[in-house]
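One protein chain omitted, others in place.
Chains: A, B and C, in written order; residue numbering restarts at 1 for each.
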Amino acid sequence: MTPDLVLFDLLLIGALLALASACLFSAELQRAVILFIVFGLLLTLVWARLQAPDVALAEAAIGAGLSGALLLAAARRLARRGGRPEDRP
Amino acid sequence: MIDTLALAITLPLLGALAAVARPRAARAIGLITALVTTAGVAALVIEVAQFGLRRTDLGGWGAPLGIALQADGLAAALLAMTNLVALAVSLYASDYFGDGPIRRHFWPLWLLLWAALNGLFLAADLFNIYVALELVGLAAVALAALTGTREALTASLRYLLASLLGAITYLLGVALLYAAHGTLDLGQLANAIAEGPVAWTALVLMTGGLSIKAALWPMHFWLPPAHGNAPAPVSAALSALVVKAAFYLVLRLWFGLYDTAATLAAAHFLGFLGAGAVLWGSWQALRAERLKRMAAYSTVAQMGYLFLFFPLLAAAEPGAAREDLLAALVLFALSHGFAKAALFLAAGHIQQCAGHDRIAELSGTAQRLPATTFVIALASVTLIGLPPSGAFTAKWLLLSGAIAAGQWWGVLVVLAGTLLAAAYSFRLLGRAFGFEPTPYRCITAVHTEVPALALALTATLGLGLAGDALWTLLQVGGPR
Amino acid sequence: MTGAALRAFVTIAIALAAGVLWWVFSLALLEGPGERLAPLAAEALPRSGVGNPVTAVLLNFRAYDTLLELAVLLAAVLGIWASGPPDRGFAPAEIVLAGLVDWLVPLLILAAGYLLWVGGQAPGGAFQAGAMLAAAGVVLRLAGTPRAGLPRGDWQRVLVVAGVAAFLAVGLALMAIGHGFLTYPPGHAKWLILTIETAATLAIGATLAAAYVGGSPPDGPPGEDRA
Partner (left out) sequence: MITALLYTAAGLLLFCLGLWSFLMHRPLLRKLIALNVMGSGVFLVFVALAYRGPEGAPDPVPHALVLTGIVVAVSATALALALGRRLEEAERD
């Protein structure tokens, strides 16, 4: 176990948690969705780092890609309709 | 080589596929599948009763690398109830939905739900349980949303979110056990698990997740609107079967997987929550203005009774007394399954004929729908726990167990719950026998009332008499 | 309890839970078996018919999980279909974008085929390949094809059930000839798995694309589906 690998791990984990927090605490919905997609892409990197290439492929295509596309479409629709996007059940 | 364990899951799954591919024939496919599946499961239950524990290693790898299916007496008893209720629900649904567009959406989802329920009862692998739970959850939510009304959609979404939260919490518990023991097979884990913080945390995570799905008070908030706004056959399946499946898993975890490692204090905690469920659910049922809402709150209360057994079971020494308690618990669960399904089917009938299910305006039901009113009366006998129903025997054993263990709070809760159940049942029946004329709009075909009647009779008379057979069946694969 | 007090309570409770969780998970990791199922899976891999250990788990050792998972996907899309017709979709793409779509879609389909084929030996497989097909569908819908390249109603229904159907057909056929449900006979595992994976790829692609379209397929006489 080399020290710079641990440093890389720490940086990766720090970035992952920071992105997750930014996404979950973001005031604006569309922004939160985009941050979620970026979070998914960073997670792909984590899977690759942990030697899980199959999971990385699936995460990029499904976890970040398709979930992101679905959420983004929903967020766009809410924004387009104006309405009160913040008080859905 | 015919593997009845695999058939119990694959038969309804095949039916679901056929119903998706051929929507115009969905009703016929659904009915045929219902009959064939019930026959297949009947064969499995008979096998268990005759030859004992059934187990099959799917893929031939065996645990821990592969996944196994397993049926002991407990699984067989719940499978029998589930498939009989599901058959009745299918027969009822084939008339209920008529030719409307909902029909073709109902059948494939319903058959998927059925397959997933059978899969859950037979599962012997923690992660397999997770996948089956999600299948149950998604299919149940989609079915609950079928009417498409605002109330139903809001309730279904809430149900979905609660169900997903429960599943993900359960999965974290699975991860912990896999980290600690390197296997997902229930049998191997039961031997490996030792007392300690790891085992307890995993139990808390898995029980916590499952008790959301089993609607244990105070995590029951999603149940009354979801069960109250679904189409009647779906409400029947949700209340009688789906919450019961989650409870079955809790039971398996506590008294199969953990057994010695589950502590008395934790069992008492679940018992207290059960007591809360009995009192709160019964009280809300008494105050409910709509029949289906009342039935849904009654489910919250009846699930509470099941958890009241936990402290008694944890305190009892292995032996005859404990087996009696476990059998009483199963008898209670089965009785409630049959009775609640019958009640919801009857409620659906009333709703279709009267155009509403407001309890205050149900006068004249007894004259116009005598068979349906009889069903409600029979179901009430079980929900209150009067003889000769199986629920009476079960409650009697629960009470004597609580007295023997000196748990007086349990005795009081059971008595209060019984009085409240009597109150809400008689409030409903009093209305139904009222004489004020009510504009009922339909003439009922007798055969549409048969499924509910059969279920109510099974709950009240059948299980009261079949107690001995159940006791014998539950010995298979025991002692747990 | 006031809202602020409740928030503080939940926050503190979750923070405590995080601490407890980390403690027990490190206990489990430090005192746990270390090896878990890895050696068993490695030992059984040569008999599984595929070279990629993850594919071996998904389609052989724990194939029953994957069967139920495809059923979950099916349940979701059935629930989506039951929720009424889809949105109108997007306006047709402009020339530049349309040109992009013209080569992106074939590329995604090629990638899907490659991932499916390579999944037996290297990272990839039915799920990743299916996701590529679905991505092609998403691109088509974004570019103004409302149905996202999916066939009309009846065929769409057949596609969506293909994965579970292939699984059941193989599993039940094996059971009928005496091998047990989903127990591949020695020497035949490879092509049986590839058959299932091909059907599953098509089904996953169609299902995910249909989920993105988000409404019932346009078939049957008008007015049969609720507006």
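Observations
Just so it is clear, contacts are C-beta pairs under 8 Å (C-beta built on N, C-alpha and C of every residue); 3 or more make two chains touch, one makes a residue touch a chain.
All values reported here derive from a predicted model rather than from experimental measurement.
Taking the full assembly into account, the omitted chain touches A, B, C. When you scan B:Ala25, B:Ala49 or B:Leu172 for touch with the missing chain, the hit is B:Leu172. Contact with the omitted chain, checked across B:Ala43, B:Leu164 or B:Val204, is made by B:Leu164. Against the chain not shown here, chain A presents residues 1, 5-6, 9-10, 13, 16-17, 20-21, 23-25, 29, 32-33, 36, 39-40, 43, 46-47, 50-52, 54-55, 58-59, 62-63, 66-67, 70-71, 73-75, 77-78, 81, 83, 85-89.
Within the entire complex, the positions of chain C that touch the omitted partner chain are 7, 10-11, 14-15, 17-18, 21-22, 25-26, 29-30, 32, 36-38, 41-42, 53-54, 56-58, 61-62, 65-66, 69, 72-73, 75-77, 79-80, 83-84, 87, 127, 204, 208, 211-212, 214-215.
Listed for chain B, the residues touching the missing chain in the whole complex are 65, 127, 131, 134, 137-138, 141-142, 145, 148-150, 153-154, 156-157, 160-161, 164-165, 168, 171-172, 175, 178-179.
The working rule: only the chains that are shown with their structure count from here on.
By C-beta contact pairs, the most connected chain pair is B-C.
With centres defined as mean CA coordinates, chain C is found 29 Å away from chain B. Chain A and chain C have Cα centroids separated by 19 Å.
Between the Cα centres of chain A and chain B there is a gap of 37 Å.
Chain A has no residue in contact with two or more other chains. Counting partner chains per residue, chain B has no residue touching two or more of them. Chain A contributes residues 53-54, 56-58, 61-62, 65-66, 69-70, 73, 77 to its touches with chain C in the complex. Touching chain A in their complex are the following residues of chain C: 52, 54-55, 87, 115, 123-125, 127-128, 131-132, 134-135, 138, 208, 211-212, 214. Across the interface of their complex, chain B is touched by residues 20-21, 23-25, 27-29, 31-33, 35-37, 40-41, 44, 60-65, 68-69, 71-72, 74-76, 78-79, 81-84, 154, 157-158, 160-161, 164-165, 168, 171-172, 175, 178-184, 220, 224-226 of chain C.
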